[in-house]
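Removed from the display is one protein chain of the complex; every other protein chain stays in position.
Per-chain residue numbering starts at 1, and chain names A and B are given in the order in which the chains are listed.
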Amino acid sequence: MAQGCNGLNIKKSGNKNMNDKVIYVHNLVKKFGSFVANDNLNFEVYGGEIFGFLGANGAGKTTTIRILSGLSSPTSGEVLVAGFDAYKQPEMIKKNIGYMCQKFSLYEDLTVKENIMLYGGIYGMKLALIKKRVHELLERLNFQEYENRIISDLPLGLRQKLAFSVAVLHEPKIVFLDEPTGGVDPITRRQFWEMIYETASRGITVFVTTHYMDEAEYCDRISIMSEGKIVALDTPSALKKENEAETVEEVFIKIARPARN
Amino acid sequence: MVPVIESNGVYKSFGKTRALNDISFTVNESEIFGFIGPDGAGKTTLFRIITTLLIPDNGEIKVLGMNSISGFKELRKNIGYMPGRFSLYQDLSVEENLNFYATVFGTTVKENYDLISDIYSHIEPFKKRLAGKLSGGMKQKLALSCALIHKPKILVLDEPTTGVDAVSRLEFWIMLEKLKKHNITIIVSTPYMDEAMRCNRVALIQSGKILAIDRPDKIKEGFTRKLFKVKATDKFKLITSLRKYPETNTAWLFGDSVHLTLKEDKIDDSLSIFLRNEGITNPVVEEAGAGIEDRFLELMEKGAKV
Partner (left out) sequence: MNRFLGFVKKEFLHIFRDYRTLIILFGIPIAQILIFGFAVSTDIKNAGVAFLDLSKDEITQKLSDKIISSGFFKKTDNLLHYSDIDLIFKNGKTKAVIVFEENFGSNLMKDGKASVSIIADGSEPNVATLVTNYTMAIIIDFNRELNGPAGNNSLLIQPEVKMFYNPELKSHFMFVPGVITLILILICALMTSVTITREKEFGTMEVLLVSPLKPVQIILGKVTPYFLLSFINVILILVMSWLVFGLPVKGSITLLLLECMLYILMSLSLGILISTVSKTMQQAIFISFIGLMLPTILLSGFIFPIENMPKIYDYVSMILPPRYFITIIKSIMIKGTGILFVWKGTLILLLMTILFIAISVRKFKIRLE
């Protein structure tokens, strides 16, 4: 095992553990009335993987993520997240995942420390463990001076990094990130992705959606959704070869149709 | 040729926050001028000053030769503005929105239809649909049509492609390029670096300061060092290793590779040896031309040190 920075043990064969299916989706269908938002989806995501979930707005991504994070039930098909059934055990799913979405991450009128303590409590972590993680988190991000600052005073980039750390505070099996780097400056974006890499190397699966096509390249595998269906699913390099494209953006443009709605 | 927009030493603060810091630039007729920068850079504040919605604390902006403060009445007739959230009436239909903006600006949809026909044709089949029920890309096209319907001399677009998928973004820029033949000057802001290449000239803006203004290819050329692309299967291991390499100046993730600059600006075998010792199999190192984002990163880091 090679030693990476900070003495982290990085698995040699990449981060994927092919035997650990963190997400298992088989013939997933989700209908709203007669409108089919998810049309027979089939995919698996493995432990420690960084999985990119791409698609135009209205393609059905948000619907799928809501089902995977236990917020809504499928119409039909099999969905297992962290080993739990999405129909029968949504509460268990929620306990074992982390979630960060663009619109809301942290409470704006609380301080950094208060937010971390709060979420630690919500995740059911013991007080001693929360305190330890607060300390670790602040050190890792170099945020010690911000401990007692109110969130709304912090710049966007810092907030997003903090929100991500909070989402994985309880070391869940999988964390869902919904467009986490929207509007953030290019340096912070890259630092954020380095945090994602570091998290994945600890064995936490990262399921991320993004509109930045270069970020798709950072993923181990990506899927592209269009009009409720998955029209591509593979590693970025395989997709590029298959579609004779130089970048994932080219692949996207060739494959995905903009949503009809 | 009188510049269409002239900014001289503009400052703007909100309470303790300095949003704009000594902003000076000019925009010429029929140009597509881009402001590239992240959230909080000051793009929206600047655009609001240009469209006469805000007054600068210091400095002056002249639009079409008129001062933005005193000339606001006349200027408002000649500007087409598409603000951040598209500002469409969600509970009115596509048609109704367009008709409203046409009427408010004293014209009709028919009168300037040729100007928006390329754009509007995409959404015309949905003209009875409520704006709130349109997808992001279609809202974008409708908002653009509404901004253009009175044939303004200047089009001001504040982050028109944010949050919209790659295909719609591409279509949008194709539409913008077609507008040039109507002699409309376009200023547009975006956080996407690749869109910078589609502008005639670009200003890189960060934390209220302009880091560079020029043609995009000239900005690229301004990159001060040699750039190397390094590829390996395990990107994370690669970048952490590169950061440990003593000769590294900067190392940044860039899509399928890591962009590397070296302190001494030259490469030798020690790099590949170092990487192999780190356990990185088959690293590929090649020199490459810098892109506009590389230059932006370089400028940002310099700016941070200042």
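In this section, a residue touches a chain if its C-beta (ideal position, glycine included) is under 8 Å from a C-beta of that chain, and two chains touch if they have at least 3 such contacts.
All figures in this text were calculated on a predicted structure; none of them were measured in a lab.
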Worksheet item: Touching the left-out chain: which of A:Pro74, A:Gly120 or A:Gly157?
Response: A:Gly120
Practice prompt. State which residues belonging to chain A touch the missing partner chain.
Written response: 107, 109-110, 114, 117-118, 120-127
Worksheet item: Which residue numbers on chain B touch the omitted chain?
Response: 48, 51-55, 72, 76-77, 79, 81, 83-90, 101, 104-106, 146
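Rule of thumb we're sticking to: only the chains that are shown with their structure count from here on.
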Worksheet item: Just how far, in Å, is the C-alpha centre of chain B from the one of chain A?
Response: 27
Worksheet, complete the sentence: Note: in the complex, chain B contacts chain A through residues 37-41, 133-138, 162-168, 170-171, 191-194, 206, 233-237, 239-241, 243-244, 252-256, 278-279, 293, 296-297, 300-301
Practice prompt. Report the residues of chain A in contact with chain B in the complex, numbered from low to high.
Written response: 2, 4-5, 10, 12, 14, 55-58, 155-157, 179, 182-188, 190, 193-194, 197-198, 200-201, 211-214, 217-218, 236-237, 247-249, 252-253, 256-259, 261
